[in-house]
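Excluded from the complex is one protein chain; the other protein chains are retained at their positions.
And then chain A:
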């Protein structure tokens, strides 16, 4: 059983449908108690970093996510959900994140000469930096991004894959049992479905006890 954290930010429908296609049972919940019954969690999210952190804190899900990660079970943040894993964001002033990974979230710089448009919206190519179970048998193909902020100054050890859009943008991050994808794997055709399948496999093979 996998849990989708529903804290009120964004559409959970696509993620849940993608899990159905993979054939993994899931629950959608905002209750720490219910989510604690799972073997892995997905933290989705679209919208503002500050609103998301406020909602997570209101529901005491920030503390829960820390405890969950300490239990050794895998957590995957998608899009804004990945950004929330980091220390802080400069979106709408400075906001503290979950701090599970090192790095800060900053706006994609606009370079007029290169005609870089923000948000970074569309299909962009992955470059892999190191091996990881989530990248297993995945090609360095194209995935679908929609975001205006990206993770800067992160730990190179946790950078699994990146793309280039005006700057190098961390696309897949992972350290121990904490993973993040800046793009939408559930909207990224075959490459995205393979990445999600790999996360589910990693979860199933994880030895962390419920």
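Heads up, the rule we're going with is that a contact is a pair of C-beta atoms (placed from the backbone, for glycine too) under 8 Å apart; a residue touches a chain by one contact, two chains touch by 3 or more; residues count from 1.
Operating definition for what follows: contacts and distances are computed from a predicted model.
Going by its UniProt record, the hidden chain of the complex is named "Imidazole glycerol phosphate synthase subunit HisF" among "Thiamine biosynthesis protein ThiS", "Imidazole glycerol phosphate synthase subunit HisF", "ABC-2 type transport system permease protein" or "4Fe-4S dicluster domain-containing protein". Among A:89, A:124 or A:198, the one in contact with the hidden chain is A:124. Contact with the chain not shown here comes from a single listed residue; of A:39, A:59, A:187 or A:201, that residue is A:187. For chain A, the list of residues touching the undisplayed chain reads 11, 13-14, 17-18, 20-21, 46-48, 110, 115, 117-125, 141-142, 144-147, 164-165, 184, 186-190, 192-193.
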